[in-house]
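A protein chain is absent from this complex, but the other protein chains hold their places.
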Amino acid sequence: MNDRASSLRSLEALLFISDEPVTLAVLAQALGAERSEVDAWCQELARGYEEREAGLTLRNVAGGWRLTTHPEAAPVVEQFVLASRHIRLTKAALETLSIVAYKQPVTRHQISGIRGVNSEGVLRALVDRGLVAEVGREETPGRPVLYGTTPEFLERLGLPSLSALPALAPLLRAGAGDAEAETADTD
Amino acid sequence: MNDRASSLRSLEALLFISDEPVTLAVLAQALGAERSEVDAWCQELARGYEEREAGLTLRNVAGGWRLTTHPEAAPVVEQFVLASRHIRLTKAALETLSIVAYKQPVTRHQISGIRGVNSEGVLRALVDRGLVAEVGREETPGRPVLYGTTPEFLERLGLPSLSALPALAPLLRAGAGDAEAETADTD
Partner (left out) sequence: MTSTAGPGSAERPDGGAFAVELPVFTGPFRVLADLILEQKIDVCDVSIAKVTDGFLAHSKEAESWSLEEATWFLAVCAIMLELKVGRLMPRHEVVDDEDLLGVSPDLVYARSIELAAFRTVALEIARGLDEEGLRFTREAGPPAEFAHLYPDVLEDVNADDLARIAAVVLRPPPLLDLSHVTPIRYTMAEAVEAVRDHLGRLGQASFRDLVADCDERIQIVVRFLALLELYREGMVDLAQAATFGEIDVRWEGEAA
């Protein structure tokens, strides 16, 4: 077995035992390899799973590489563990979560301003679920708490980083007519 | 994707999320297939791992099929466990141990709820260390395992019995004061 094959083997084992996304830096150190090299190996592994229609998938989420089961295996897995990883959020919670995601760091007051309703309860629920967290205080009188999304948020969304969120700008340029239609739709 | 491929995919996913050998009976029920069929699929998967020199290996051990890391990856895995997880594990283990000590009998789910993070791995490490043990099953759906501390735990701490553990109530009250002071500091 050559070095590369051996490294791929160790890499897969490390990903298997990790209970969180593993950064390239950590993997590179463990494998004694360059980050770019490890990145290429991860992509190779990921492709391999895909090609052989495996029960596992490897993806870059929340700043690291993580093995998960394939979505198509979900019905069987859910039955097996008698649990669902599905999180159901209310419309208000989703709206608030979106605002935090795009506007972070953001104060509760600013969120309420955008939503037009008090958002304290819904914000607290998001904090309780680990999707949102306090990330600091604004340096203005009263020093209000600033909120941001957590790594778990990215993980739950399967995104490598915040920059992978869908772009907001095109939506902001949309006319008010569209906006109203949209609002009516989602209500 | 045909039925067989789909079953193989689900099978691999089931083996991936299990941390102990899974019996053919359990797998067969989960997949809605015959035991002999499942056995053949497991052998096929196992051969697949071997052929592509994977980091994982699927073995038929006492009691069932078990997916684990390949022995050749062991040195890297050991280093990884030693190096990158040491501090995190100690803190997580102490937290988990303290919860078991004061809340016993307690389920894994309850512990994870209190800590706010999945505590399966760390709990198992404590069981392996002989500090925590299964003490029964909760009579609720799924009959989750209840955990408690062992005589060895008391011995290590030099305590005659669990009732000799320091009372928590005064610490909780004192802590509340600290928390307020902390809050005031950050204001």
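We just call them A and B in the order they show up, numbering each chain from 1.
The rule we apply is simple: a residue touches a chain if its C-beta (ideal position, glycine included) is under 8 Å from a C-beta of that chain, and two chains touch if they have at least 3 such contacts.
Quick caveat: nothing in here was measured; it's all calculated off a predicted structure.
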Residue touching the undisplayed chain, where the options are A:L31, A:A101, A:V132 or A:L146: A:A101
Contact partner of the left-out chain, one of B:V26, B:V81 or B:A133: B:V81
Chain not shown: contacting residue from B:L8, B:V38 or B:V122: B:V122
Footprint left on chain A by the chain that the document does not show: 16-17, 19, 57, 66-71, 74, 77, 81, 84-87, 89, 91, 94-95, 97-99, 101-102, 109, 112-118, 120-121, 140-142, 155-159, 165-166, 168, 171-172, 174-176, 178-180, 182-183, 186
Missing-chain contacts mapped onto chain B: 13, 16-19, 68-69, 74, 77-78, 81-82, 85-86, 89-90, 93-95, 97-99, 101-103, 114-115, 118, 120-122, 124-126, 128-129, 131, 153, 156-159, 164-168, 171-172, 174-176, 179-180, 183-184, 187
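The rule is short, and it goes like this: only the chains that are shown with their structure count from here on.
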Whole-Å separation of chain centres (CA-atom averages), chain A against chain B: 24
Complex contact set, residues of chain B against chain A: 1, 5-6, 8-17, 30-31, 48, 52-56, 69-70, 72-73, 76-77, 79-81, 83-84, 116, 118, 120-121, 141-142, 186-187
